[in-house]
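The complex appears here minus one protein chain, its other protein chains still in place.
Each chain carries a letter (A and B) given by its place in the written order, and its residues are counted from 1.
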Amino acid sequence: MNEASRAAPGRPLRPARNWTLIIAAVGAVSLMTWWSARGIGFSLVELACNLPGGRRLLVESWPPDWSFFPRLLGPLLETLQIAVVGTVIGGILAIPIAVLAARNLTPGFLVWFVDRNFMNILRTLPDLFWAMLFAAAVGFGPIAGALALTVFTIAVISKLWSESLEAIDMAVPEAVRAAGGSWLAMLQFGAIPQALPHYVSYALYAFELNVRASMILGLVGAGGIGMVLETQRSTFEYPRVTLIVLSVLVLVLIIEKISESIRRRLV
Amino acid sequence: MTVRTTLAPAAGMGWATQVTLFIAVLFLVCAWAIDLTPAALANLPRQMATVLSFFYPADLNYGATRVWPALLESIQIAWMGTIIAAMLSLPLALLGARTLFPRIARLVKLISATARAFPEILLAIYFVPIVGLGAFAGALAIGISSVGMLTKLGSEVVESIDMGPVEAVQAAGGSRLLALRYAVVPQVLPEIVAHWLFRFELNIRASAVLGVVGAGGVGGVLLNTLRYRHFEKAAAVLLLTILVVLIIDMVSGAIRRRLLR
Partner (left out) sequence: MTDKAAIRFQGARVVYPNGAVGLAGVDLDIKPGEFVVVVGSSGAGKSTLLRSVNGLTPLTSGSITVGGQPVPKKEGRELRRLRAGVGMIFQDFRITRRLSVMTNVLVGRVAHVPGWRAMLNLWPAADREIAFRALERVSIADKAWVRAGDLSGGQQQRVGIARALAQEPAIILADEPVASLDPVTTHQIMRDLVRINQELGITTLVNLHFLDLARRYGQRIIGLKAGELVYDGTADSVTQADFKNIYGRDPDAGDLLDESEAS
């Protein structure tokens, strides 16, 4: 320790922590939590009033009313149909929207800017809001549901896929362009083939989400099993509600397993 | 790489065409089943345009008095749900990591998969009668269904870390708990908090919907305005929701990017 080369390099002081940032972060989180808890806490009074009745309802909801099952088959099938239609139309419409939103492929800044913000706004509204809107526009029924899922699909696929498109290797597209190919030729032969596996994967993912979503669209009148759920729920037929929830879960899990196994084979 | 991708479509053409054909037929059958005929489709733009024209001008007065409080409630529901889920999922994410707890991990993964399978709104259908109409039911529903996803994502983060430092802490005589404290948590916390924020963004949308089954928030307001065809009021709901969600997405996204830098 007494060698000159290693003689006390001086102990640095521990740098002061960024207290402003720490206090700001902790303060913001605590404040948000306190504010939210208080806002929600009002319902704690209701909790006390409702508890006895609620418990009875819960006890009643088991076992499920199996005899109701045959009447679910039609709506369950309709639910899947809604999901298929929404995924296919939305999946097709998502292609141009994603391409125009990819920085490396878009033909111009203005198009890119408008398209990207359009995409972001689509993403802000939840699936059920679209369902309510379309139900108001075209009337209650599965068509409203399919349209809602179309929009939802566009939002999901275009966002994810435009990111994949931005990550492609630009050598081939640029070569197509250099050889005198048009913008469309560049897309068709240079850009899209590279990101095609991603597209298929995201489309399947969107289909999974859509099957899930289609189950509840009916709560606002947009067709499928959810409409049955809504009538049984509002009349407090909880044994039937339980049956519906169970069959929905099983169907969703089956579809997800199939879709997952296809996706795994793709990637 | 380039050669492969340019050749692939040609080589797999037969298969790809078959799949496309199958999807096309399936689509036509489904469209026919739900009465989505070409005529109905052609009619659609006009129908939409008519309804949309009713949305103007948005009733901003209604927005301020009725929509804004409901939106705030939606934010509160989403926040509390996320906080509940974050607190529960942090220990679960550690326990669910195969690399740390090979025996317990399976069980934890099973639990989280089950919690994930329930959409918030179905949970809310059960919570509403138990805890009463309102925000509390919503926060519980959101919290529980988020636990599943956050546990899954968290476990994946933990499983992807460098296990070297974990062994180093144990080699220095540290317990497993101390190895978590000094080798695992510092490695995973930024990613995990980023996942919390991302889930909060999703939960804002989820909580907006919960009002449909009476679990508080802005969804119920939209449902009512549309049911009674008060389109200018519905327009206020949509405008404000889009605005608030965009802002929250932006702030949360910025924080996430900083965390992961």
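Assume a residue touches a chain if its C-beta (ideal position, glycine included) is under 8 Å from a C-beta of that chain, and two chains touch if they have at least 3 such contacts.
Quick caveat, the model's predicted, so the values are computed rather than measured.
Checked against the hidden chain, the listed residues B:Val169, B:Leu197, B:Ala215 or B:Leu238 yield one contact partner: B:Val169. Only one of the listed residues, B:Leu110, B:Leu178 or B:Ala254, touches the absent chain: B:Leu178. Seen across the whole complex, the unshown chain contacts chain A at 1, 6, 8-12, 14-15.
Interface residues of chain B with the unshown chain, by the touch rule above, are 162, 164-165, 167-175, 177-178, 181-183, 186-187, 190.
FYI, only the chains that are shown with their structure count from here on.
Each chain gets one centre point, the mean of its Cα atoms, and the points for chain A and chain B are 6 Å apart. Those residues of chain B lying in contact with chain A across their complex are 1-2, 5-6, 8-9, 23, 26-27, 30-31, 33-36, 40, 44, 47-48, 51-52, 72-73, 75-77, 79-80, 83, 117-119, 121-122, 125-126, 129-139, 205-206, 208-209, 212-213, 216, 219, 222-223, 226, 229, 231, 234, 238, 241-242, 245-246, 249. Of all residues in chain A, those touching chain B in their complex are 32-33, 35-37, 39-44, 46-47, 49-51, 53-55, 57-58, 61, 77-78, 80-82, 84-85, 88, 120-121, 123-129, 132-133, 135-138, 141-143, 146-147, 169, 171-172, 189, 193-194, 196, 212, 215-216, 219-220, 223, 229, 233, 236, 238, 241, 245, 248-249, 252-253.
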